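Moving on, here comes subunit A:
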Amino acid sequence: MVSVGLTHFLVISTLLFSMGLYAIITRKNAVMVLMGVELILNSANINFIAFSRFGNFGYSGQLIALFVIVLAAAEAAIALAIVLNIYKNLSTVNVDEVDNLKD
Partner candidate 1 sequence: MTNFPLLSLITFLPILGMIVVLLLPKKQEIAIKSLTIVITALQVVLAIILLMNYNYSLGGINDIKSFQFIEKFRWIEITGFSWIGKIKIDYFLGVDGLSMPMVLLTAIVTFIAAISSWTIDKSIKGYFAMFLLLDTGMMGVFVALDFFLFYVFWELMLLPMYFLIGIWGGPRREYAAIKFFLYTLLGSVLILLVMIGLYFSSMETLADGSRVFTFNMLEMMNPANYTVGGILSPLNPNNLRFIAYLGLFIGFAIKIPMFPFHTWLPDAHVEAPTAISVILAGVLLKMGTYGILRISYPIFPEITKDLTWYIALFGMINIIYGAFCAMAQKDFKKLIAYSSVSHMGYVLLGMAALNTMGISGAILQMFNHGTITAMLFLIVGVIYDRAHIRDLDSFGGLGKQMPVYTGFVTVAFFAAIGLPGLSGFISEALVFLGGFGNDITRVLAVVSTLGILLGAGYMLWTLQRVFLGPLNEKWASLKDMDFREYAMLVPLSIIIIFLGIYPGPMLNLMNSSVNTMIEFIEKAQTFYQTLGTL
Partner candidate 2 sequence: MNFTSDLFLIYPEIVLTATLIVVVLFDLIFKRSQAWLPVLSLAGILAAFFLVVLQFGTNLPAFEYSTKNNLLSIDNLSTYFKGIILISSFFVVLFSIFSSEVKSCKDRHGEYYSLLIGMMIGMFFLVSSNDLILIYLSMELLSLSSYVLAGFVKNSIRNSEASLKYVIYGSVSSGIMLFGISLLYGLTGTTNLNEINTILRGASTIDITFILSIFMILAGFGFKISVVPFHFWTPDVYEGAPITITAYLSVASKAAGFAVLIRFIKAVFFSGISQGGYWNLLTYFDWQSVLVLISIVTMTLGNFSALWQDNLKRMLAYSSIAHAGYILLGVAVLSDQGITAVLIYFAIYMFMNLGAFLIVMLIANKIGSENIDDYKGLGYSIPFLGSVLAIFLVSLTGLPPTAGFIAKLYLFIALVDAKMIVVAIIALLNTVVSLYYYIRVLKNMYLVRDFSKPVHIELKPLSFITILLLVIPVLLFGVYFTPIVDFAKLSIQILGL
């Protein structure tokens, strides 16, 4: 029965971060991309909580996490609205097809 330590959390968060990036880069569906963003944010949250828990930094980490969660929600809302708007105009949510603006 091995006790769960800081390292495990960090590994998890790093994995989450990478998966998030992966999703952002590879997914064609805008919604999926946004989910990738959420993953990144949450990996950061895990970091905060883990650090404050194991580093005896008080509760600041947890507080920060709360802030971030709220923000993430707001961000998601706005992003989805924008994606919706895109769908209205282009009737697609494929980020690859949204490339009229370029050199």
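Keep in mind how these were chosen: all candidates are chains of the complex that A comes from, given by their letters.
Everything below uses one rule, namely that contacts are C-beta pairs under 8 Å (C-beta built on N, C-alpha and C of every residue); 3 or more make two chains touch, one makes a residue touch a chain; residues count from 1.
All values derive from a computational prediction rather than experimental measurement.
Q: Here subunit A stands alone, and the other chains of its complex are listed as 1 or 2; which of them touches it?
A: 2
Q: Under the stated contact criterion, what part of subunit A meets candidate 2 in this complex?
A: 13, 17, 20, 24, 30, 33-34, 36-37, 40-41, 43-45, 47-48, 50-52, 55, 57, 60-61, 64, 67-68, 71, 74-75, 78-79, 81-83, 85-86, 88-90, 95, 98, 100-103
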